[in-house]
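Sharing a structure with you now.
Here is chain A:
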Amino acid sequence: MNTMRLTNRAKAVDRRPMTFLESLYLWSIAKGMFTTLKHLFRKKATIEYPEEKRPFSPVFRGLHVLNRDAEGRENCTACGLCAVACPAEAITMEAAERLPSEAHLYREEKYAAKYEINMLRCIFCGLCEEACPKDAIYLSQTFAPANYARKGFIYKKDELLIPHPIHQREAYEQALGDRKPATKA
Partner candidate 1 sequence: MNITPYIFWFLSVMALFSALMMVTSRNPVYSVLWLISTFFAISGHYILLNAQFLAVVNIIVYAGAIMVLFLFVIMLMNLNRETEPQKNRWLKLIGALAGGCLLLVMVAALKDAELQSQQAMVGTGSIGLIKVLGKELFTRYVVPFEISSLLFLSAMVGAAVIGKKEPAQTLKS
Partner candidate 2 sequence: MHLLAIDIWFILEKVTLIAVIIGLSFFIAMYTTYAERKVAAWLQDRRGPNRAGPFGLFQPLADGGKLFFKEEIIPLTSNRFLFILGPALAMITALITSTVIPWGASYVDGTTQIALQVADVDMGILIVFGIVSVGVYGIMIGGWSSNNKFSLLAAIRGASQMVSYELPMGLSLIAVLLMTGSLKMSEIVAHQIQHGWHILYQPLGFIIFFVCALAECNRTPFDLPEAENELNFGYHQEYSSMKLGFYLFAEYINMFISSAVMATLFFGGYDIPFVDESAWGLSPLLFSLMSFAVLMAKVLFFLFVFIWIRWTIPRFRYDQLMNLGWKKLIPLSLVNMLITAALTLWLNK
Partner candidate 3 sequence: MPINYYLFLSLALFSIGMVGVLTRRNAIIIFMCIELMLNAVNLLLVAFSKMHHLKNLAIDPMVGVDGQLFVFFIMVVAAAEVSVGLAIIVMMYRNVHSVDIQFLNRLKH
């Protein structure tokens, strides 16, 4: 017997013909009934989803969020590094120059006028997050919801942007989740 033993639970199959008592199956039936009865009192494995959620692991990567700084200005400068880093080519963007009157909206002079992520393509690898020099994009702890059309999965900028930290404090906190990114001051 040179076969490798993977576990210690292997058992030789008993191929002896059944005795008369065994062939009545009475004991086996009783045993089976007892087994199921035991499960009646076990802890239930169900997690009732909308009310009760499984905790995420710290490295979980969900939908993307475009970050704002503490004053509520968008971090993104539309440098395109995330799009370049993306192995699935899910990110497209168009840059625009900030007007003087928009200084409270965008942190840098250049900003993303259009920013789209195709969630059908995205593989949630998190490379965009690593590529971003401005800490503008990171992957949150929400996961992709359902939609009726393909078009619904192409997330526009307004769907990606995190809520305003001053005007919508609660929603902002919620969107941040457990993983608070180190916002640059």
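Candidates were picked such that all candidates are chains of the complex that A comes from, given by their letters.
The criterion applied here is as follows: a residue touches a chain if its C-beta (ideal position, glycine included) is under 8 Å from a C-beta of that chain, and two chains touch if they have at least 3 such contacts; residues count from 1.
Every value quoted in this text rests on a predicted model; they were computed, and no experiment measured them.
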item	value
Direct contact with chain A in this complex, candidates 1, 2 or 3	2
Residues of chain A defined as touching candidate 2 within the complex	29, 32-33, 35-37, 39-40, 42-46, 48
